[in-house]
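I have a structure I would like to understand better, so I am pasting it below and will then ask my questions one at a time.
In this view, the complex is presented without one of its protein chains, the others remaining in place.
Chain nomenclature is as follows: A, B and C, assigned in order of appearance, with residue numbering initiated at 1 for each chain independently.
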Amino acid sequence: MRRSPDQRDDDRLLREGARRFLEETCPWTPCPPDEAAQDAARREMAQLGWFGLGLPEALGGAGADALQALAIIEEAGRVLLRRSLAADVLVAPRLMRDVGGALASLAPGLAAGTVRFALVPENPGTGIGATRTGSGLRLDGRSALALDAGRATHWLVEAGGHSPNGAMLLCVEAHPAVVEMRRLIDGRTGAVLTFDGLALPAEAVLATGHEAVARMAEIRDCAVAALVADSYGALAAGLDLTVGYLNQRRQFGQTLGSFQAVQHLMADAFCDLETLRSLLLWTAAALDGEPAERRRAARTAKVTLGREGLAAASRLIQASGGIAMTEEYRVGHVYKRLQVAAGLHGGTEAQIRELATATLSPEGRPDDEASAA
Amino acid sequence: MRRSPDQRDDDRLLREGARRFLEETCPWTPCPPDEAAQDAARREMAQLGWFGLGLPEALGGAGADALQALAIIEEAGRVLLRRSLAADVLVAPRLMRDVGGALASLAPGLAAGTVRFALVPENPGTGIGATRTGSGLRLDGRSALALDAGRATHWLVEAGGHSPNGAMLLCVEAHPAVVEMRRLIDGRTGAVLTFDGLALPAEAVLATGHEAVARMAEIRDCAVAALVADSYGALAAGLDLTVGYLNQRRQFGQTLGSFQAVQHLMADAFCDLETLRSLLLWTAAALDGEPAERRRAARTAKVTLGREGLAAASRLIQASGGIAMTEEYRVGHVYKRLQVAAGLHGGTEAQIRELATATLSPEGRPDDEASAA
Amino acid sequence: MDAFFTDDERAFRAEIRSAIRAMLPADLARKTRAGIHLSREDMARWNALLDANGWAAHHWPEEAGGPGWTPIQRFIFEAECAAADAPPLSVFGIYLVGPTLHAFGSHAQKARYLPPIRSGEEFWCQGYSEPEAGSDLASVRTTARRVEGGWVLNGQKAWTTEGHFADLMICLARTNREVKPQAGLSLFIVDMRAPGVVLTPVITIDGGHSVNTVFLDDVLVGDDALIGEVDQGWGYAKFLLNHERTNNAQVHRSRREFERLKAFAAAPRAGGSPVLDDPAFRRRFAVLEASLSGLEATVLRVLVDQTEGREPGPEASIVKVIGSRLQQAISELAMEVIGEDALELPEAARDEEVAGWTERHLFRRVVTIYAGANEIQKTIIARSTLGLR
Partner (left out) sequence: MDAFFTDDERAFRAEIRSAIRAMLPADLARKTRAGIHLSREDMARWNALLDANGWAAHHWPEEAGGPGWTPIQRFIFEAECAAADAPPLSVFGIYLVGPTLHAFGSHAQKARYLPPIRSGEEFWCQGYSEPEAGSDLASVRTTARRVEGGWVLNGQKAWTTEGHFADLMICLARTNREVKPQAGLSLFIVDMRAPGVVLTPVITIDGGHSVNTVFLDDVLVGDDALIGEVDQGWGYAKFLLNHERTNNAQVHRSRREFERLKAFAAAPRAGGSPVLDDPAFRRRFAVLEASLSGLEATVLRVLVDQTEGREPGPEASIVKVIGSRLQQAISELAMEVIGEDALELPEAARDEEVAGWTERHLFRRVVTIYAGANEIQKTIIARSTLGLR
């Protein structure tokens, strides 16, 4: 486990390479590029090795850790890339490494870019149920919003309500008929999947019972880490843009950036933003550690994304003024990106509630915080 | 019912007279004046007619309404008067007007200043119980913190847990043996009363059952209105003082008041403060109206006192800097005054919880808010 | 806030309430709920219906065609309109241009322009802001050059809300460069169909079109297009700000939205219990309830002052700051209450109670920026109201 993303030279090279590629090939534009262009960019990412990066060497990968995967996701956030990389860069390689089996056979396709995963979370209200049949399984129920599920070749589906009784983690080949597309406010595309007795082969099952519950928790924590990395990238690029604008735009005979009120607004945004990054690094380090700390880190980061992160995005708009209200300007899109991130994988109040449960029970905080008195 | 404290000339005269008297006779000093001086000032207040003001004309009073009583209390807040006037200026006259009976016989003493009341709220944890005996009643239990109870001649005691079963509102002659004095952080004095079978005559009972519950609610709302009036006065005087200081004190070659960050801090404090005053005026108007609106107004004002009011006091300290950290300077005392006010008669979270209950039930908000769609 | 109203005012409220509910077509109420940008047609329809009762120009003086209501009565009327989900009246014609023309316009201007504003036949937009003059209006660069029989205007106006369906613009332009910036401005009436007026839509963060950039390229207006005296435009433009200080608080819309959100949160969700069963959400609603009551009480204080014939006190300066923050807080809460459904573009098919919130929420970021950014308001409060220097 590493605790900083700056320790090794190859980290820096990876990040700089990713930034250069993304800025050149996928620079931000107010309207999303067409599907063909996005597909082409994705093929180039495969050639750059992004999807093989996190695969273990035994599966032909580079064995990269979470910090490196999240660095790429953060860079994609900077250009507000309309495709989510979380499933293919972070989650699927981990699962292939740790679960293996039928899933691992998809590794070459993942690395080559022909296999594309989407994370399909269960909707806590409506639920997804998987039942064994003679030949395999049948799937019923309705998913929560799943980023890019309409473009994936494979879905990583949560089923069974997180209780070991009946919990299953599934890898399902994408099935266009069950997809309801959703255009999101930030220009990305999600989908809600409605399963009505979809028949699956037995090999679709990646884990059941307690293992499935544990894997699903891990996937969710990874998904949250990816949302935070993406959001931090989006905010950091938005902050840079805003500082440049404020130093150039004049009002009342001086630059906007010279007004103390604007300076303090930006200082507050910076405090929010760097706190988010600190929690991202904690979460990244915790992804390979104890599940309890991993969950706590991810929840904390998600709460901070929904509170301080969104507040920072609002502050960038406020400091910029009218221009940030227009669809043509990037900062409004940063705000919408954060708004979507805050709403996915459990809203802020739900995360706070879970954090309360995790930290306020008598044995809540582990020994490591020096709270044993 | 009047809806503004500025409508009538006599309101202005009353307020100006009170302010002049208080500033001359009871100006704020870092250390509370000795008891004798405070007693002497109180005798002068009686001569000015403050305690007879709210009594009905039939009891020899001036029939003033809540707005006038609260104006005096607000003015006392400006000089951070160490004695609470809520019981004698606002609550007792109302009760004498509406309940009459044995209590009304104390009216001349109240007006003359020889009878002094204190409000004794029940401690929701430990409770106070009144049980009938052959000759009268016996009182058991422990009160919440009661302002100036150690100096009063009579206590208005809540007993019976607010449920009509066994609820009683009592007027109890002060009994030094049951008093535990409490020095409060803001230089005022409170007491906790422990009743251990104290025998009372039957005439001590002012109300029982549903009427007692209703009266106690009314008393609490009046007490809250008084806390808000006092706090607003304290804050308003603190704001004036701070503006003067900021316009005079220089740092980095300019007055503190010319820094935009300081200006905005003060503008925020002013927004908080004026909102508190608006809610005070609503509560004042509502004190003579429907109980449901009265309760809602008082709770809202108390929540705002505990949140925006305390925030405003903190902002005054922050804007003033080090000087406001010293015991010699008034602004820190304003903060402590607000802290005490926020904690008395139900803390902020309790008030928020009650406000939620009052406004989030299906029939929560009455028709008047134009929400009938 | 019943305690603030007299018996007469309560009777007035009852009358207005039943009248509004009887007048308001259901489809207009539905459209008002569904989004923040209404079409001209919808706004005009409601305007005309109100005008039939003499209520469209409800805050104009009686001699200008207003109903002669007290400030408290106007408050009640606006509250009832909002509560019924009536479309908002156009801010520019009814609230801004009407009172300005009434106060400073010529007899001919009043006769020509006021009636079609009242009836909803003509719509106006406001040409104050420019790319380099947002909160800093004194730096307006659009020029009006004196020519035989009129003026020629050149320049660019920004953030022109409703410009794309307005018939006329009230336009601030520089008529004198020799004096200090505020002193050389004049107010003109510009026909939006005049040659040289070119309009470019600006799509805002919510994906909607309500705002425009307007280019004025050698636009000729007649002598009768000048409002009041030449070079006095700054004073006229400021007049409104002082006159309608409580309007920016948007207290009635906030109350209505809050009540709608509460009702939504109290209803059972697909496969789950109501949001309001969650104590954390209950607490947030209660805290917002307190803030909203604080704003309502503050606005009423200002209006009571006016009703009782006094100048509004210093609290009048804070309602824009507080009201705008509150509007944002309500829609932020709405986004969390609605959850993932709020993350979709408004075009997606949605439950009526969910429609409109996202669009409103995104557009709401503007309310702390426009009409003098809150930072500017705070500086004004600190300097003018508190006397900090």
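Operating definition for what follows: contacts are C-beta pairs under 8 Å (C-beta built on N, C-alpha and C of every residue); 3 or more make two chains touch, one makes a residue touch a chain.
Here the structure is a predicted model, which is why all the values come from computation and not from measurement.
Check B:L14, B:A118, B:V262 or B:L360 against the missing chain and you find that the one touching it is B:V262. Across B:L279, B:A301 or B:I317, the single residue that touches the chain missing here is B:I317.
The chain not shown here is touched by just one of A:M45, A:L241 or A:V303, and that residue is A:V303. Across the interface with the omitted chain, chain B contributes residues 123-127, 144-145, 182-185, 190, 250-252, 259, 261-262, 265, 310, 314, 317-318, 321-322, 324-328, 332, 335-336, 339-340, 343-344, 347-349, 352-353.
Contact residues of chain C toward the unshown chain are 279-280, 283.
By the touch rule set out above, chain A reaches the unshown chain at residues 1, 3-4, 6-7, 239, 243, 246-247, 255, 257-258, 260, 262-264, 266-268, 270-271, 274-279, 281-282, 285-286, 288-290, 293-294, 296-297, 300, 303-304, 307-308, 352-353, 355-356, 359-360, 362, 364-366, 368-373.
The rule we apply is simple: only the chains that are shown with their structure count from here on.
Taking each chain's centre as the average of its CA atoms, chain B and chain C sit 39 Å apart. A separation of 52 Å divides the Cα centre of chain A from that of chain B. The multi-chain contact residues of chain C, meaning those touching 2 or more other chains, are 375, 378-379.
Shown for chain A are the residues that touch two or more other chains, namely 259, 261.
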